[in-house]
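As you look at this complex, bear in mind that one protein chain is not there, while each of the others sits in place.
This part shows subunit A:
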Amino acid sequence: MAKPKVAFYWCASCGGCEEAVVDLNEDILKVVEVVDIALWPVALDFKKKHVEAWKPGEVTVAFINGAVRTSEQEEWVKLLRSKCPMVIAFGSCAHLGGIPGLSNGTTRERTLAAKYFESPTVDNPTRLLPQRLTQVNGYALELPEFSASVRCLNQVIEVDYYLPGCPPTPEWIMEACRMIITGHLPAKGSVIGLEKSLCDECPRKESKPEVLKISAFRRVADSTPDPEKCFLAEGYICMGPATRSGCGERCIRGNMPCRGCFGPPTESLDIGTKFLSAIGSLLDADTEEKSAELAATLVDPLGTFYRFSLPSSILKNRLG
């Protein structure tokens, strides 16, 4: 039997997900023993026409990382969907919107202004912006459209499975490959991870006090957390209570609080408001004034609570 073919594609992403595939180290040899890579723009040279020439079903699985922001990305993921019987959203950006999705906390215009006019490393006196169409020496050059919002993959095409994480861990990537090869697949739409919240697996959970109270918020930029204590008990924002477990708690073991890259567990509708609900009730405040005072010291709640998941949240983006 011929080896099944797989495709890797990237959209609005940082390249970290590609790095995660490379991080399989020797295990990548096990992967290529059983599958052929039919498309992988970061490592191998393929053109769109090659993909267009695929027979439907010829390539079994498309692993797509990155969020969708441009018309080119939209075209590519729709093309891959039309060719591949299985599409896996690979990593936080494809799964939930990810870091690029934070751009939904502002408008398209503000995003472009920050990038092309206001960035301290940009010198743009004529306030040039990329144009859809440009004429150069009689040739028309075309750039993809930059859309109003960032979307996660299932807001553009149907997605069969999700591999969460920023980036997904080698263990879960191998598990996904094993599932595909053996045909032991979970229900369609499943997130390949665990179901409980991260706190349940946390190596520091024994240090969580009986009654947890937060009297001041602290940030890892300003102070170093105790390497053994529960982050929340010390006032560091740790997204553990609202985040799906299964990541191997690498951040926690590296003395960094959870930022929520695995997204919410299946039953949770919105990671940000769920986390707000949890942390809000922990504030050490018995008056409305004290609650407001403490809340005002939390820097950027939207960016903190929805660091990896703004486009997939209930509200999805900011109003103009």
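Keep in mind that, in the parts below, a contact is a pair of C-beta atoms (placed from the backbone, for glycine too) under 8 Å apart; a residue touches a chain by one contact, two chains touch by 3 or more; residues count from 1.
We adopt the following convention: contacts and distances are computed from a predicted model.
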Choices "Methyl-viologen-reducing hydrogenase subunit delta", "ABC transporter ATP-binding protein", "Spermidine/putrescine transport system permease protein PotC" or "Nitrous oxidase accessory protein" - which one is the UniProt name of the chain not shown: "Methyl-viologen-reducing hydrogenase subunit delta"
Residue among A:13, A:65 or A:149 touching the omitted chain: A:149
Residue touching the undisplayed chain, where the options are A:5, A:115, A:218 or A:316: A:316
Sites on subunit A contacted by the missing partner chain, in the whole complex: 104-105, 147-149, 151, 155, 269-270, 272-274, 276-277, 279-283, 285-288, 291-292, 294-296, 298, 300-303, 305, 311, 313-320
